[in-house]
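Take a look at the structure set out below.
With one protein chain withheld, the remaining protein chains of the complex are depicted in position.
For clarity, chains are labelled A and B in written order, and residue numbers in each chain start from 1.
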Amino acid sequence: MPGNFATASDVIRFLPEIILAVMGTLLMILDPLLHRRSSNAFGHLSILALAGALGGAIYAYLNGGPAFGGMLMVDGFATFFGVLVIVAGILTILPSYRFLARQGAETSEYHALLLFSVAGQCLMVAANDLIMVFIGLEISSISSYILAGYLREDKRANEASLKYFLLGSFATAFFLYGVALIYGSTGTINLAGVNVVLSGPGAPSLVFVGVAAALMFVGLGFKVSAAPFQVWTPDVYQGAPTPISAFLSAGPKAAAFAVFLRIFTTAFAPIGHGWEPLVWASALLSMTIGNFAALQQSNIKRMLAYSSIAHAGYVLVALTARSEVGTAAAMFYLAAYAFMNIGAFAVVSHLSGKGERYQNIEDFSGLAQKQPLAAAMFSIFLLSLIGVPLTGGFFGKFYIFKAALESHLVWLTVLGLLNSAVAAYYYLRILVMMYMREPAEATEAVEPLSPGLRLALIVPAIGTLFLGIFPNWVLDFAGKSSVLLK
Amino acid sequence: MMSAVPVYWFLMLSAVLFALGVAGFLFRRNIITVFMSIELMLNAVNLSFVTFSYQLKQVNGHLFTFFVMVVAAAEAAVGLAIILTVFKNRSTLNIDEVNSLKN
Partner (left out) sequence: MLDLLWLIPAAPFASAAVLLLVGRRMPRKVVATLGVVSIAVSAIVSGLVAIAFIGSPPPGNAYDQHLWTWIAVGGFHPGIALYLDPLSLIMTLVVTFVSFLIHLYSTEFMAGDEGYARFFAYMNLFVASMVMLVLGDNLLLLYLGWEGVGLCSYLLIGFWYRDPANGRAGQKAFIVTRVGDTSMAIGLFLLFHMLGTLNIQELMARARADWPVGSGLAIAAAALLLGGAVGKSAQLPLQTWLPDAMAGPTPTSALIHAATMVTAGVYLIARTHVLYEIAPAVQLAVAIIGAATLLLAGFSALVQTDIKRVLAYSTISQIGYMFLALGLGAWSAAIFHFMTHAFFKALLFLAAGIVIEALHQEHNIFHMGGLRRELPVAFWAFLAGGCALAGLPLVTAGSYSKDWIIASASPSPALWAAAIAGVLLTSLYTFRLIFLVFFGTARTPVSKQPGVAEQIPVWVLAVLSIVGGSERPAYRPFMAHLFGATPKPPEALSTIAAAAAFFTGLVCAWYFLRGDAPATNPLARFWYAGWGFDWLYGRIFVRPVEWAARVNHNDVIDSMYDGLATLARFVWRGLALTENGKLRWYAAAIAGGTLIFVALVIFL
């Protein structure tokens, strides 16, 4: 990369990452200074940082284009996902205030790590170069490994952290091997460059590149919890602090899908027919495994983990379509999913009590009587997860299956629809618990809604409904941004 | 890809090392050893990068190797800390005994 080290436009286009990294570091420096006074201060500061990053991302978009010699690409696509992961970060912090206070945990490192993780995700979604993808992926992952085990004294959190870390690194090694093979066969690590080589004359043999693509699929499939690389998901979601489970299901997942889309629909577009069967199989497996395993799950965090696997399957259906419509559908779906899932986890976090004692579906008995607002918001999220009209989840599924049909994936569509019918069962079970049972131990003990938690419930609910009632606004933007390579 | 014989051998070595790393992860029970297996896999990939970089007469691969090393170091720091807390809570480093989270 010859030329200047960094021009002004490079810095502007890199603004969100800079803000997040600087603020994250600042939080750690401030820790000894602020520590005794107020533990909420770090939460406020990190929301401020994320808000700043949000502004930075939009500013960067208005001055968009390639940065650092084409290693980053700030376009509509990057901004869509950048905004998404930053919002996911904010929505994670809102329920964390009460959660951390209840568990008596430190706050500064938590928030700093969260900011670093979001910074990594911002880097991922803008990356146009495999080095950048790798670095972003690792920044995001390493921070989330720690966050998953943030409650050091908690055996479950330890175990979740260990499993996530070991399996995550394991999968990353496969990804890296795939990158090496791509580099060896095409001689470049720039995504656009890979595309040029693969579509040009004298392209390397499909087998070689295909194996590389399969290996990269492993690493990314792991992060988005796509089958058969989903095994870690239930254990980690169950053991991790609940707000972090929410975060994992939204931020890193969306960012990994962004990388997925960027690599597979741009760099690997010329060998689409080669990787399509993989994504097809993975989509079907993920939907089926996720939904059926969730059916009788009694632990709600595990249930949401399986549901997260199933939803990754739906997004993979959109990827299988290999069209711009499919890409836009996946983008829309991930946005809707981030809202509804973070919201659902926020309710779980609210109810779980000290030491996360209450995690069973039975614990939600009679919540509607004790806290109608929480129950109502949870219902919105669950209905959206089912895919009921007027919610974002409905249009997400609608667009995905429409894209799949346009690409003549009739069987995948049929199986996907059957799957979403199965899924209704386990979501509705919670609704029945909340509305038709008498309050039980957990709901009797539930504490009043704090202002932060109230926001953490209402904002995602508004987002979910907004996407269900005004889907066109977001979809238009996604549609425009889905044209990745020209 | 018409590679010269030496390059081919390097790549073979890299693949074998990677496979050894995978096998180590799957068959060893000590968490530290499992962790070292991951390092082995990463370094196998590094070997590939260096080989390709040498073959293509570019620096990109070398660059990538540096980043992989940095990341591996960060992972080691975090990973060892995680392993330490697990050990403190359970007094065991047998990976099969860390299985309280399951269906």
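Following the convention adopted for this analysis, a contact is a pair of C-beta atoms (placed from the backbone, for glycine too) under 8 Å apart; a residue touches a chain by one contact, two chains touch by 3 or more.
In this text, all values refer to a predicted model and were calculated from it rather than measured experimentally.
Partner chains of the missing chain, restricted to those shown and counted over the full complex, are A, B.
The omitted chain makes contact with just one of the residues B:V22, B:A44, B:V68 or B:I82: B:V22.
From the options A:L54, A:V224, A:A293 or A:A478, the residue with contact to the unseen chain in the full assembly is A:A293. The chain omitted from view is touched by exactly one of A:G65, A:G210 or A:G353, namely A:G210. Within the whole complex, the absent chain has one touching residue among A:I19, A:M132 or A:A171, and that is A:A171.
Residues of chain A that touch the chain left out of view are 162-163, 166-167, 170-171, 174, 207, 210-211, 213-215, 217-218, 222, 227-229, 231-232, 234-235, 274-275, 277-278, 281, 289, 292-293, 295-296, 372-373, 376, 395, 398, 402, 422, 469-472. Considering the complete assembly, chain B touches the hidden chain via residues 22, 25-27, 29, 95-96, 98-103.
The criterion applied here is as follows: only the chains that are shown with their structure count from here on.
Annotation: 26 Å between the Cα-based centres of chain A and chain B.
In the complex of the two chains, the chain A residues touching chain B come out as 130-131, 134-135, 138, 142, 145-146, 149, 152-153, 155-156, 158-163, 165-166, 169-170, 173, 176-177, 179-181, 183-185, 187-189, 204-205, 208, 234-235, 238-239, 297, 302.
The touching residues of chain B, when paired with chain A in their complex, are 1, 11, 14, 18, 21, 25, 31, 34-35, 38, 41-42, 44-45, 48-49, 51-52, 55-56, 58, 60-61, 63-64, 67-68, 71, 74-75, 78-79, 81-83, 85-86, 89-90, 98-103.
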